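Input: one structure, supplied below.
Heads up, one of the protein chains got dropped from this complex, but the rest are sitting where they should.
Per-chain residue numbering starts at 1, and chain names A, B and C are given in the order in which the chains are listed.
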Amino acid sequence: MDKNTLLERLGRQQIETPSWGFSASGTRFGTFPQPWSATTLEEKLADAGEAQRYTGILPRVALHIPWDKPTGALKDWQAVAACARQHGLGIGAINPNVFQDPDYQYGSFCHPDPRVRRKALDHHLECVEIAKAAGSDGLSLWFADGTNYPGQDDFRARRQRMLACFQELYRALPPQLRLYIEYKFYEPAWYHTDLGDWGAAALLCRKLGPQATVLVDTGHHPLGTNIEWIVASLLDEGLLGGFHFNSRKYGDDDLTVGSINPYELFLIYNELAAAEEEGQATAAGRCAARVAYMFDQCHAYKNTIEATIQSAMTVQEAYAKALLVDRAALQRARQACDVTGAEEVLKDAYHSDVRPLLRELRTSQGRDPEPLKAFRASGYSERAVAQRSRRPVARAGAAG
Amino acid sequence: MDKNTLLERLGRQQIETPSWGFSASGTRFGTFPQPWSATTLEEKLADAGEAQRYTGILPRVALHIPWDKPTGALKDWQAVAACARQHGLGIGAINPNVFQDPDYQYGSFCHPDPRVRRKALDHHLECVEIAKAAGSDGLSLWFADGTNYPGQDDFRARRQRMLACFQELYRALPPQLRLYIEYKFYEPAWYHTDLGDWGAAALLCRKLGPQATVLVDTGHHPLGTNIEWIVASLLDEGLLGGFHFNSRKYGDDDLTVGSINPYELFLIYNELAAAEEEGQATAAGRCAARVAYMFDQCHAYKNTIEATIQSAMTVQEAYAKALLVDRAALQRARQACDVTGAEEVLKDAYHSDVRPLLRELRTSQGRDPEPLKAFRASGYSERAVAQRSRRPVARAGAAG
Amino acid sequence: MDKNTLLERLGRQQIETPSWGFSASGTRFGTFPQPWSATTLEEKLADAGEAQRYTGILPRVALHIPWDKPTGALKDWQAVAACARQHGLGIGAINPNVFQDPDYQYGSFCHPDPRVRRKALDHHLECVEIAKAAGSDGLSLWFADGTNYPGQDDFRARRQRMLACFQELYRALPPQLRLYIEYKFYEPAWYHTDLGDWGAAALLCRKLGPQATVLVDTGHHPLGTNIEWIVASLLDEGLLGGFHFNSRKYGDDDLTVGSINPYELFLIYNELAAAEEEGQATAAGRCAARVAYMFDQCHAYKNTIEATIQSAMTVQEAYAKALLVDRAALQRARQACDVTGAEEVLKDAYHSDVRPLLRELRTSQGRDPEPLKAFRASGYSERAVAQRSRRPVARAGAAG
Partner (left out) sequence: MDKNTLLERLGRQQIETPSWGFSASGTRFGTFPQPWSATTLEEKLADAGEAQRYTGILPRVALHIPWDKPTGALKDWQAVAACARQHGLGIGAINPNVFQDPDYQYGSFCHPDPRVRRKALDHHLECVEIAKAAGSDGLSLWFADGTNYPGQDDFRARRQRMLACFQELYRALPPQLRLYIEYKFYEPAWYHTDLGDWGAAALLCRKLGPQATVLVDTGHHPLGTNIEWIVASLLDEGLLGGFHFNSRKYGDDDLTVGSINPYELFLIYNELAAAEEEGQATAAGRCAARVAYMFDQCHAYKNTIEATIQSAMTVQEAYAKALLVDRAALQRARQACDVTGAEEVLKDAYHSDVRPLLRELRTSQGRDPEPLKAFRASGYSERAVAQRSRRPVARAGAAG
């Protein structure tokens, strides 16, 4: 690939940041406050704008409802969108929340009580309206639904309840809105999760229609799972909707992306880059062109903005390396069952140092070539500490 | 449930034994010969007949091709079927083998080379003919296909090659033959498996047609997987075709069923029993009525026949306990979100001692109430040692 | 074993309940309030007393400091102990808390900053004093210490800091106080845990002295871990100090004990019962005689008291079955490498229905033979709802 094409493709790379990624977060054992962390939506948008300013690949912010509902000066969704624009941002996916309210203790779309299902569905319908008002083009859906003990509920009944809710939601969608349906192996449900794996999510999407797609959260699989194979399978089915990027060593650790196995992240991007190169000619190519990339990380131990910038740089590197893969050589080795040769093609790209290229990209965009260092030097966090009074941590939970 | 219904349902329980379960087996570190183990098909059928005679729930033997091809006195499939009948047995599922021949080193249905795919497909077509000739009504399909290193092959191309082969196979099926399509998380492929989970198998079946069903091998999942949820999901989709029962603590350990977590086996049967009770009224009920139950275990450390009898007794106990579940009480507790109450309904059934009931069942069938003890006392293994000359172990592999 | 011996051994079985097991709990996604749940120490002791009254095997309550510090009417530790006695209870292990205070964000005994280590150590020394004042004979020590990202801190330096703190703590121990040192595979540290497994804890205890012992929390291992083997190994080393019983399917799920794999719980008790029978003749026998049994569970979906009673009944059943094991027959089968025979000895005990025996035990003690049903019928929870005003949930975390 010639360098201009390379820079041009890298220049188009985009990831959404989650508004909640700029708040204090923690574990079930407690939340560690960060004196600079954002509490209000204004602060979250300001922080997201800062991360975008240094990296240039974070142009949208995903919102979580009700955490990010307009209040105070941001009196409605138009005001929210305007505030985002001021910070150089658009509004990304809308994330309904049906896991914190005590009514959802035993489920939302799958709850045995039709009243709770109705409430959860109404919240989703409200989020459709919010998406329209805020200019978002997708709903990112994560369900904590599941059970905690053998026998607790009827797996098949729950499946059917979920389908019925989804069908009503789907009918309410305007044509420009996509559903990104997340699956998760476990947590916070400790015995079973109703959407426990990509197969369950894919079969559900097939029953709904083309606006329903699967969202892959890289931390939501059993250990050892080959995520790049799932990505390829979903591309082949035309069902891959988006990603929640993060990293994990054990459970759903929500660490910064690429921090545990950066090679895995490269292998995921390798699947995506290959599909992109097929263009509109294949289902996978068409699917890859529309993938919604998002972060979903908890920064309990790192400065939230620094962690976001670091993550942006990491996915840039992974994508850049994927673009360096010599696809013709790879294809030849594969055809010859030359396992070592095929692997070496990938390793050659992976072991290349793409940081000079990315510095060049940033310089050409008028940005500092070293975003993390530049942000650290900027004094933004120090100013935030001064401006944002020390308050009790308002949020009592994490996003899925 | 009244006792007569209980005994009647228990009397209908059936499991297929695998012919290869009566051979010596081992691990990649070596095979441990058992002096009584079967080498020829005649010996395998004799052993399977013995297990059936003591338990009464093992009326069919699954065959592995080419391991069990007719030779010598068993000159054709009619002779094989007749020999089986002599031992009180029918022929169960036919298992093609596309993993041992060196041609399959890099795959069978997914191999990059069309010549290898053709060979694998022809073998499957041959197995369709064998099934017809031997009176079997199903093909049990396990593929070792996968890759061992990142980059080795193109996931999506492999997916499409597999689909094309399956479509040709499906067209060759007579209406009475079902495909039981097995999935497996890993092994012997160490980087990815082409049919790696139930979702991949289910999506494939959907593309083929109603004779294609998913086979659940209880040892083929990531640790922690909720298998009973997968069973319920497949029942709900009408896609559950059959089981390979065995037990595992770590990988695909192929231990005797129920030996590591007997409660899990009960929970699986609980899903099946509940669906059976729905009868033809639901997709799940119709599906449950046709499930093909089979063992797939490696008896490297136990006498093969004893292990089979022990396994048969174990699944009888699990099913009996599942039949004892008070479904009305369970339903009430579930509706009330009474987690403890619902769990107690299951535990009450599980902690019941069903062994007296099963002894009664066996006595009513004219069998010894204690099959394992009776077999041990029979001297069969000792006679087998005497009759079966010590030979070099002929088999160089295990079944999936 | 004759029935009297059996009843006598069962009559001696004891488990400590954790005070925090009677509070509302949840996950990192939120806490679900239970209207009856305890907030004050008086309420926790009342609830623990209730569980003890119905089961008779829960005579002590473990306390968590600072959560359970005396306040209000319970003005000092003497008042706490008196209140406990009123409810038929003694004070169990004292649990220091060095994970919630923001100072511990990056560790306690392992923190790079000596000021934080000092603070953590002082808290432990304070807990030694509390144990003396409250009449407790053990400190149960769990450390959230670990790191979240590669490179974050120096593994060996942390190890040495921890050892130094422990050495100072050990020197402060009066002779009757034991340390129960817990290990954990992961969470809330997502990259490494300083006491990550039993080996790390055992090596530490060896450096400290005989009052330092290892505590096994049944939910703190990698999936697939053979816990009964660890228990046997620690018994053989004379290092097993105690248990935190709970159950898990995935991570540290803190479900009620025995709910996922009751056979595993039986196998653990089988090791303990076998060692007990060796008496003072072996290191394992001496060790088994002093084991401190405790629950450590989170009841987010079950009534806290019901879950405790259910758990008590579960461990009674597991222990009763372990006592039924025919040790002579087991020994004979083992010596003959009769794998099936040895397993059948265990299965015979496990599949026995010991509930009649336990009902008899309870009746002989003047208790209701069905503790869970009796408690449910008692109206205690309903009264608690009425008496305990609805308050904001005070606790922001879970115990390890």
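Miscellaneous remarks
To be clear about the criterion, a contact is a pair of C-beta atoms (placed from the backbone, for glycine too) under 8 Å apart; a residue touches a chain by one contact, two chains touch by 3 or more.
Just so it is clear, the structure is predicted and the values come from calculations on it, not from any experiment.
From the options C:165, C:235, C:260 or C:298, the residue with contact to the unseen chain in the full assembly is C:235. Between the chain not shown and the residues C:70, C:112, C:135 or C:369, the one that touches is C:112. From the options C:342, C:358 or C:372, the residue with contact to the unseen chain in the full assembly is C:342. Looking at A:10, A:94, A:287 or A:307, the residue that reaches the missing chain in the full complex is A:307. When you scan B:36, B:77, B:99 or B:293 for touch with the missing chain, the hit is B:99.
Although one chain is not drawn, its touching partners on subunit A can still be listed: residues 223-224, 226, 249-250, 259-264, 301-303, 306-307, 310, 317, 339-340, 343-344, 350-353, 355, 372.
Touching the omitted chain from subunit B are residues 26-33, 99-100, 102, 105-106, 144, 148-150, 152, 185-188, 190-191, 223, 248-251, 253, 255-256, 259-260, 300-302, 396-398, 400.
Across the interface with the omitted chain, subunit C contributes residues 105-106, 112-113, 147-156, 159-160, 185-186, 191-192, 196-200, 202-203, 206, 222-226, 228-229, 232-233, 235-237, 263, 267, 270-271, 274-275, 284, 330-331, 333-335, 337, 339-340, 342-343, 345-346.
Following the convention adopted for this analysis, only the chains that are shown with their structure count from here on.
Chain geometry summary: the mean Cα position of subunit B and that of subunit C are 40 Å apart. For subunit C, the set of residues touching two or more other chains reads 223, 249-250, 259-260, 301-302.
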